[in-house]
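Quick one: structure below, then a few questions.
Take a look at chain A:
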Amino acid sequence: MKHPEPETTPVLELEGVSKSFGAVRALRGVSLRLYAGEAHALAGENGAGKSTLIKVLAGVHRPDTGTVLLDGEPVGFHGPADARDAGVAVIYQEPTLFPDLSVAENIFVGRQPRRSFGRVDHRAVRRATAELFERLGVDLDPDRPARGLSIADQQLVEIAKALSFDARVLIMDEPTAALTGSEVARLFGVVRTLRSQGAAVLFISHRLEEIFALCRRVTTLRDGALISSEPLEGLSEDDLVRRMVGRDLDDLYPKQRTEIGEVALGVRRLTREGVFTDVSFEVRRGEIVGLAGLVGAGRSELARAVFGVDRFDGGEVEVLGRRLRTGAPSAAMAAGLALVPEDRRAQGLVMDMSIERNIGLTGFAATTRAGLMNRAAERDRAVDWAVRLQVKYARLAHVVGTLSGGNQQKVVLAKWLATSPQVLIVDEPTRGIDVGTKAEVHRLLSSLAAQGVAVLMISSDLPEILGMADRVLVMHEGRLTAEIPGSEATEEAVMAAATGRADRGRTAA
Partner candidate 1 sequence: SGTTKDSANKAAGPAAATGKADPNKAIKKGLTVAFLPKQVNNPYFTTSDGGGKKALEQLGSTYKEVGTSSGTDTSGQVSYVNTLTQQQVDAIAVSAQDPGALCTALKQAMKNGVSVVTYDSDTQTGCRQAFVSQASAEDLGRTQIQLLAKQIGGKGEIAILSAAQTATNQNTWIDFMKDELKKPEYKDIKLVKTAYGDDDAQKSFQQTQGLLQEHPGLKGIVSPTTVGIKAAAQYLSGSKYRGKVKLTGLGTPNDMRAYVKNGTVEAFELWDPAKLGALAAHTAVALESGRITGAEGETFTAGDLGSFTIGKDGVVLLGKPTVFDKANIDQFKF
Partner candidate 2 sequence: MTVTADPVRQQPAPPPDASRRLVDRVFKARELAVALVLVLILGATQLSNTEFLSEQGVKDLLLNATILVLVATGQAVVVITRNVDLSVGSVLGISAFAAGIHLRDGGSPLVAVLLAVGLGALFGVLNGALVSLGKVPALVVTLGTLYIVRGIDSIWVGSRQITADALPAGFVDFGHDGIWVLPYLALLATAVLAGVAYYLRSYHSGRDLYALGSSPEAARLAGIPVRARIMTAYVLCGALAGLAGALYLARFGNVDSATGNGYELTVVSAVVVGGVAFTGGSGTVYGAALGALLLTSINSVLPAIGVSSVWVTAINGFLLLLAIAADRILALRVAAALRKKAARTRSARHA
């Protein structure tokens, strides 16, 4: 059955909206209609203008031209508060929490339940938060401060916040990018309930299967312009990809056959108290090893300790036979190690610096002459990698913070791949990257492995792990619980180990 546009008035509507940032035209005359009780997907490559569109809907940006209509009436949102008051709840692409406030306060900031004389009812806030978490199946202490939450947990708090509004319109910009399957499933369950209660939902994701699982209608953007707005029924993933990128997609997991060589990264009995315990594994040259686990399993923390950003309390790390000191990333880099961190905004990039200089940060050795910066060399190095990774930028001298989320991720990759590492640890390398470029990143990792680089890939995108890894390590609550050869790795096996239901016999030695 086709789903023609309903006859009713859309709850929220965009009409011919354009928005430019200086020379960059992020949106050009885009229209969009959101109906009550319908989930609507927004698709497009990195930098297509999806987040910008959402920010227009949320009152963060004011459109240069065009109008926003609520229940058919034009409205001028003067700020996020206006949109919120109109019943629009938004989950932004980048979590925007208050690190010093408790998780509960984060969720209810500005609209806490009150007692007499307008006083905040702290107990009610806590109770409501606990209920929300219950609904989402989130295991977080409402009283802990938001500082120090992993990206995934932050995203979960954002989701809880958006749900707590009981909004008429729920807008979600890549809410699932950092989540694993189970959390996504929970989230979808809750969203479906809201939808059936009459909420309009706008959903963005680069995981196409999620779009198909949740939405009925899809709008596609390319370079800020509207390409199509149509029912999803009858559309295949390939159709959608073609609309987004204007061509057919190559194989998403282009695994090359490689020669597995000597041990490049050896981790023995590594322990950081309270975070991970007694972790041992090896990664060989030419090998891609996947590291799977649930949110909060400690994968990212392990990667950080290996790279030396965090100290470890016991155990040792060896790169190409060289033993690394604890807490010395510069030594790790010198030994040939690179880490693409998971949080691109805080850890990956200096948001206020230019694209060029961000990429240049890892390459002083190559771009100095007699102790002085060689700007031409710095520029060449940056251009080379920006182009190879298809970063969509206007000028390399522009501040990296103005790039779209996916393009920022590409700059992080560029920054580290430019160091020609021997051992590459990538933590959520394709978080927020569009399907087209994702394949490109996979091809790149694959060809690096073929050239003898050892790759450790942490990802919450299980198909990605299964599609790319020669071997899968699984962590659960700070311990390595399984080591599964790529050929035997299935979703069930990995999930079993990740949830602690693993067959202990297969646990890594």
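As a working rule, a residue touches a chain if its C-beta (ideal position, glycine included) is under 8 Å from a C-beta of that chain, and two chains touch if they have at least 3 such contacts; residues count from 1.
Per the selection procedure, all candidates are chains of the complex that A comes from, given by their letters.
Small disclaimer: the values here were computed from a predicted structure and weren't measured.
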Query raised in the report: Only one of 1 or 2 touches chain A in this complex; which?
Result: 2
Query raised in the report: What does chain A use to touch candidate 2 in their complex?
Result: 58, 60, 79-85, 90, 92, 96-101, 105, 109-112, 114, 118-120, 133-134, 137-139, 141, 143-144, 180-186, 188, 207, 209-210, 213, 273-275, 277, 294, 461-463, 476-479, 491, 495, 498-500
